[in-house]
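The complex appears here without one of its protein chains, the remainder shown in place.
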Amino acid sequence: MMDDAAPRVSFPTRYRKVLLGSLSVVLFFAAWQAIFLLVPFNPLFISKPSLIASGLVDLITSGDLLRDLAVSAVPFLYGFSAAVVIGVPLGIVMGWRVRVGYALDPLMTVFYASPLVALAPLVVIFFGVGVAGKALIIFFLSVFPFIFNAYAGVRAVDRLLINVVRSLGGSERDLYFKVIFPSVLPYIVAGARIAVGRALIGVLVGEFFAASEGIGYAISRFGDIFALDRMFACIITIMVIAMVLTEGIRWTERTAFPWRSGH
Amino acid sequence: MPACIEGRNVNLTFRPPNRRPVRALHGFDIDVQECEFLSIVGPSGCGKTTFLNVVLGLIKPDSGELRIRGKPISGPGTDRAMVFQEFGLLPWRTVLNNIELGLELKGVPGETRRHISRRFIHMVGLAGFEGHYPHELSGGMKQRVGLARALATDPDVLLMDEPFAALDAQTRDVMQVELLRIWQEARKTVLFVTHQIDEAIYLSDRVMVMTKRPGHAKKMFTIKLPRPRDYEMRVTREFNDLKLEIWQELKDEITV
Partner (left out) sequence: MSEIQVIDANIAAVAPADDLAEPPKGVWQRFEPTILGFGSIVVLLLVWEFLPRLITMQEGTKLFFTVPSEIGGTLWRMFATGAIWAPLGVSASAFAVGLSIAIVVGLPLGVLLGRSATLNAMFDPFITAFNATPRLVFLPLLLLWFGLGLWSKVAVVFIGALFPILINTYEGVRNADRVLINVVRSFGATEWGIARLVVVPNALPYIVVGLRLAIGRAVLGVVVAEFFGSQDGLGVVMVRAASRFQVDVVFAGLIVFAALSLLMTGLVKLLEDRLSRWRPQHISAI
């Protein structure tokens, strides 16, 4: 009754995408390194992979990189957790109690659409440059994806499944745990994926403004002293972290929620 | 012998906000005997699905009496189970876990649940698919899961709301044969709603024709074809005479 098993394909064909991708990344870095054989290299302006790599190694071995990341991670975690803890229940209430949804939806939309980053200077001035201020910025930036996704998730619960559980004699509690929660979870995880990106912006905004430590500060400081190799090293580190987080969540969505098509 | 399902003068009007009220059922009477297979056919919107939901206990009628084995209906209960047209399987649960759902809600312990569910997986012909997820199954297979789930709680009455409407013609035919086989084995009272006269005649002991909205029973037909029913019976003269008779009754109710 099931479809035939997938036809036999050779290794290169199946992993074509990954192979091509890796190839192009390798080519890119090779070209980057090699271009300075033709073009003069100005270390005040740019760096090259070999130097970046050695800069990265230095930062790691000296412990600076880890230290900066750890410093940045603290407000990130606080702000992000607060966003989950406040955003998800709020979104669920908005979806469950229709009137609350009506009342808050436009308000939330306005907030979501405004460049809230613009208020960052205010937050920094009021709360100083410590963990509190940064965490607050991160919170404001990352809470809205959670609110909206939880809201959408609750509204998308299949009414039929509610009837099914009710007809089998399920209580309200059964409804929450067996239908509503599993239905909404994929939406929340998708919200987390979006929120991560915004939270990272929050980290950087906070640190660029007025900080004396953290990875964002490190980038701008290295820029000030024209240590391009380390600057690039830090930038690439953040890119990798961002990518790992985002794609990691995406992978989780695909494996944990295989029935959700096209998200 | 008292009827398994007894309905007297059931009335129901829907009052949705911002719209005019809709009278769904009016003076609806019904008697379904133990272990009988009764089909209800009627025009679209006549209230047949609504009635099923009333029997299921999800809607309360405005007035009238409705009893299952003498007990009045006051909400959903484990003596009745429904098979839904759109399957209604929880997508995040495996086939086995979906079948267990009713038992789980009843508080049946794990080992027993699995044991019972396994029995029904075999009964509906899905052995080997215990660990599959609904999105990996075809329509016919999903409906088998729905059927197994409904049977697992051992209800007195099986309610089926156009269960094969979402399947293609061939699968539908196959499922009808399967349903009869399973019904013979499980010995339940079945209340089956459908649009298709063929299906109703083929499956049932009796067929009720409902009027258009507000719905009530128009005419009851007894199907005297022998059991076990043969697929080839569908082309016999007897079958088609019945079909014509029922159609004549139904025709007037369908407004073009």
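Observations
First chain written, first letter: the chains are A and B, and each begins at residue 1.
Throughout what follows, contacts are C-beta pairs under 8 Å (C-beta built on N, C-alpha and C of every residue); 3 or more make two chains touch, one makes a residue touch a chain.
All values derive from a computational prediction rather than experimental measurement.
Among A:Ile35, A:Ala70 or A:Ile125, only A:Ile125 touches the chain that is left out of the view. The missing chain, though absent from the display, is touched by one residue of A:Ala53, A:Val74 or A:Ile194; that residue is A:Ile194.
Residue-level contact of subunit A with the missing chain is found at 16-17, 20-25, 28, 45, 96-99, 102-107, 110, 113-122, 125-126, 145, 148-149, 157, 159-160, 162-163, 166, 172, 175, 190-191, 194, 197, 200-201, 204-205, 208-209, 216, 219-220, 222-223, 226, 228, 231-232, 235, 238-240, 242-243, 245-247.
By definition in this document, only the chains that are shown with their structure count from here on.
Subunit A and subunit B, compared by their mean Cα positions, are separated by 48 Å. Put simply, subunit A touches subunit B in their complex at residues 1-2, 158, 160-161, 163-170, 174, 178-179, 182, 257-259, 261. On subunit B, the positions that touch subunit A within their shared complex are 56-58, 76-78, 80-82, 84, 86, 88, 90-92, 101-102, 105-106, 133-136, 138, 140-141, 149, 153.
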